[in-house]
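What follows is a short report on a single structure.
Just one protein chain is left out here, and the rest sit where they should.
Chain nomenclature is as follows: A and B, assigned in order of appearance, with residue numbering initiated at 1 for each chain independently.
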Amino acid sequence: MIWNEILKTEENRKKYADFVSRADKDIHSFLEFDAEKIAPPENTEGCLAGLPFGVKDNIAVKDFKLTCASKILENFVSPYNATAIEKLEKAGCVPVGKTNMDEFGMGSSTDCSAFGGTNNPWNKECVTGGSSGGSAAAVAAGLVPFALGSDTGGSVRQPAAFCGVYGLKPTYGSVSRFGLVAYASSLDVIGVVSRDLDLAEKVFEVIRGEDEKDQTSIPYPEKKAEPVNGKLSFTYLEGDLGLTPEIEKGYRACIQAIRDRGFEIKGVQIPSLEYVIPVYYTIATAEASANLARFNGVRYGYRSKNGETPLELMQKSRNEGFGDEVKLRILLGTYVLRSGFQDQYYGKAQKIRTKIINEFKDIFSYSDIFVVPAFPSQAFRHGNAGLTQYQQKVADKFTVTANLTGLPALSLPVGVDNGLPVGVQFFADYCSENLLFDAARQLADVFPVATPPGFVPAEKIIG
Amino acid sequence: MIETFIGLEIHIQLLTKTKIFCNCKNEFSHIPNTNVCPVCMGYPGVLPRLNEEAVRKAYIVCRALNCHLNEKAVFERKNYFYPDLPKNYQISQFALPFGVNGLVEIDGVPKIRIHEAHLEEDAGKLVHEGMTSYCDFNRTGTPLLEIVTEPDFKKPEDAELFLQNFRKMVRYLRVCDGNMEEGSMRCDVNVSVNFEGKGLGRKVEIKNLNSFRHVRLALQHEIQRQSKMLTAGETIVQETRLWNDEKKRTESMRSKEDANDYRYFPEPDLPPYYPAPEFLAAIEKEQTELPWIRKRRFINEYKLADDGAEFLTEERERADFFEAALNAGVSVQSASSWMRGEIAKGLNKNKMSLKDSHLTVEKFVTLIKLLDEGKINSQGAKKAMEILICEDKDTADVIRENNLMQMADSGELEAVVDKVIAGNDKVVQQIKGGDQKPIGFLIGQIMKASGGKADPKKARELLLNKIS
Partner (left out) sequence: MMEKEELYKTASLARLELTEKEADDLSQAVSQMIEYFSMMEKIDVTGLEPTTHVSAGKNRVRKDEIVESSLADRMIEAAPEHDDRFITIPHVL
C-alpha cells in the first residue's frame, strides 16, 4: 500500500495537501483540512502506521474544530481527543481533517450541514447520504484511505452505500463514545468507512475495547466469533420491500452471489420492521432533546447578542444557532418525554425496542449473517428533486434496527447502476464483526469496489 | 381543629475526594472555575464516570435510614434549563433510587417515614451583580444525596429536632460534614394544613432555609398563615415560597416561568447499578450506633442525665473517647466531668475539636490515674490538660517538664508550712484564739509558696498540728 508513504516527507505532505484541496473543491467533503495541522505519525511501526484519515466533525480531535456542522459550534475547538482518535494516533495514523455531516448527525443527506452539503463523487448533482456524508465522500473520492463516522440510525452505512464503499457500524459499546458528540446516546456508535475491507477491519480492531471514560463501553471478547453451524449461514429479508428497481436488482444479485458461493441462505420476515421508524425516532429524538440542551450559549459556542436575561440568552442562542431539522427533532423529543405523553410514546417505544431485540436474537440463534438493503434507493438528488426530510426518515427503516438492537452491521457495495453505486448491508450477532468481514470478503471479487469518475489512485498523488 | 403536615427534603454533600462524575477535586474553592474539567462543564462529547465512593456513602446513609435498597437502581436525567446547570439536565435518580421506604425513630419525635434517598449531582453557583450574572462551576458535580421524608411531622419543633439529629447522624457516619452555613447540608420543607381528619392540604414548599432555626421559624410562620387562610375559607395556593429572614416571613416566589416538566428518563450514559451482596456486607460494616440511640444507651447504662448524655453523644469522636476512657478504668463521673469541664474548655479556647487536638484517650487516662493516685493534685492536672490539648507530648513529660508532681516529701512541705507560719504571725494568733476562719487563707499561702505542688490535705494536717 502506498498510503503509508504519503505523510513521510514534508514534500509528500505538501503534495498530498494540495491534492486534497484541489480534489475536494467540488465535493466539499471536508469542513476543515489544514495542511499545517498534518503532523508526521506518532508511531512508524505496525500496519496502520503513517495512514492519513478523515474524521467526522462530531468526533473530537484535539486542537481541531468540533462543529458538528452546526452554527452553534462554528468556532468551537476541541481541547481533547476522542478515545478512538487517541488509539489511532498511537497506532501511527494521522487525522488530517474534519469531514462534513448533517448538523449533529441529524439527517440522511449531509445537506443539513450549516456549512453547505457534500456532493457525491459519483455524481455531483446527488447527495452523499448522511449523516457521515463527508467521510464517505472523502473515502470514495480517494482523499483518505479510511475515515471515521458515527452511526445512530444508519449514518455510516447509508452514505457508504451511496458512495460505493464499505461502512461498518460496530456493536454498541464496543467502541468508546468518549469524544463523540452525543446525538442519541443509547444508539450512537463510532464507525469506519473504507474502500478496503481488510483496512476497515484493522481500524476497527484498533479502536474497539472497554474505556474507563465511557462506562457504557464493553470489553471486546478476545476470541473471534464462530459461525453457529460451523460454516457461515445467511438469512435475508424477503417480501415487498419497496425498493427502487436498481436496488432491487443489486439486492437480488447479492443474494444470488451468496448462494452461488455455496452458502445456505433463506428468506425471513421481520414483523417489527413496519414500526421501527416510529420507535427509532421516538427514542433518538427524546435522547437528543436532552443531549443538545447543553448548547445554550453560556459556557462555549455561539452566543446570541440579543439576549438581555439568562433565559433570553439561552433561547435566542439556541434559536439562532440550530438549524431547522435539529429544532424539529428537539421539539419531537421534548414532546414525547412530556408528562402525559411519555408512557404513550417514549415508554412504549422502549418496550417495542425489546420486542425488536427478541426478533433478532431469534434470527442469530440459527444463522450468522442477515442480509438487508442499506436504503430503498440509490443516492438521491440535492434539494427538491430528491427526497423530503419525511421521506428520508421513513426510508431509514433498514438501518435503524441495528442501532435499536445494538447489533453490528456492515454496508457493502454490490455494483454500480446508472452511474451510482448500489449497497446492501449485513447484520451479525453482538461482537461478531469478524463474521461480517468474512462474509463480505466472500463477495469481494464478485462485487469489487468501483472507482468514481476522476478518481486518482494514491500512488499518483505523490508520484 | 387544624392538622399540620410537614415533610422535609434534605440535601447532603457527600465527603468524597472527587466529584460524582469526574475526577475534579470535590472541594470548596474561593477561586472561581478552578476545580472544573470538560465533564463537569458539560462540554460536547464527554461522558459521566460514576464515583464508587459517592455510591458507597449514599448506601451507608440509605441503610442507616432503614431504607429498602432497590435491587436495581437507575440514574435518570432531570431536564431543566438553568445557566448554573451545564448540561441543562441533572443526573439524578427517579423511578429506581438507591433507597426507598425508610423509617427513623428518634426519641421525642414521632416516627418519620423516609420516602426515598437518591444520589444526584449538585449545580454550580450564580452571583448577580449589576447587569451581569457571574457563573462559577466549582460546585458543579458535587455528589449530593437527597433524602425525602413523608409529611409525618406535626410540629415545627419536631422538624428542627429531627434535623439536629439527622445532622449528627451524617457526621457519625462520616459521609457529610453537616455544615448548613456553607451549604453542605441544605433543607427545603413542605407544609400543608387541613381540618382534622380531612387528610393532606395543598402543599407549599419553602426554600432558602440556612439554619435549623430558620426551618422552625419559617414553619411556624407558614402554619399560622395557612391556618388563618383555611379558617377564613380562603384558597391556599400550591406554590414555592422563600423564607425572608429579615422580615421573618415566607414570601411567594413569583414563578418566572410556567410549571416545570422535568421529563425524567433513564440516563443512557450510565448502566444500571445492582448492589452486590459483598458490597452490601461492606456497607453493613460501616454502620455505627446512631447518635440518638447512643444517647439513650448512655442514659440507661451510665445513669447520665439527659444533658450530660446529649453533650457526650454530640460527636461520634466525643462519645468514643468517653467510652474508651471508661474501658480503661476511668469512672463515669470523672470522665464525664472532665470532658464537659476542662477538656471542653481547653478545646474551646484553642478552637479545636477533639479530633484535631493532641489529646488522646491514653494521655487522658494516664493523667486521671496520676490524679487518683495523688501523684498530682487537681490544679496540676488541669494545667497538664491545657498543655496536652495543644501540644504533642506525653502526659508524663508534661508533668515533669512543668514540675507538676505533688510534694510527696513531708520535709519539704514542712519547711514551706513553717515559713508561712512565721510570716503570718497575726493570723496564727487569731487561729490560736479559736477563730477557724483564716485557716483557709493560710492553706492558700502554703499552696502559693509551694508553686501549687503541695497536697492541700497534707498541708492542712501539718499546719493544724503545728499551730495547736
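In this text, a contact is a pair of C-beta atoms (placed from the backbone, for glycine too) under 8 Å apart; a residue touches a chain by one contact, two chains touch by 3 or more.
The structure displayed is predicted, hence computed values, not measured ones.
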Of A:282, A:367 or A:425, the residue in touch with the unshown chain: A:282
Residue among A:26, A:198 or A:324 that touches the chain left out of view: A:324
Positions on chain A contacted by the hidden chain, ascending: 76-77, 79-80, 172-173, 186, 212, 215-218, 275, 277-279, 281-282, 289, 293, 296-303, 307-311, 313-316, 318-319, 322, 324, 327-328, 330-332, 334-336, 338, 344-345, 347-355, 357, 389-390, 393-394, 405-406
Residues of chain B in contact with the chain not shown: 16-18, 22-25, 31-38, 41, 43, 49-55, 74, 79, 81, 83, 88, 127-128, 131-137, 257-258, 261, 263, 265-266, 268, 270-274, 276
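Here is the rule we go by: only the chains that are shown with their structure count from here on.
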Between chain B and chain A, distance of the C-alpha-averaged centres to the nearest whole Å: 55
Chain B residues within the chain A interface of the complex: 38, 41-50, 77, 79, 81-83, 86-89, 133, 135, 137, 256-257, 261, 263, 265, 268-271
Partner chain B, residues of chain A touching it in the complex: 58-60, 66, 68, 73, 76, 78-80, 82, 177-182, 184-186, 212-216, 286-287, 289-290, 293-296, 298-300, 310-311, 313-314, 334, 337-339, 342, 346
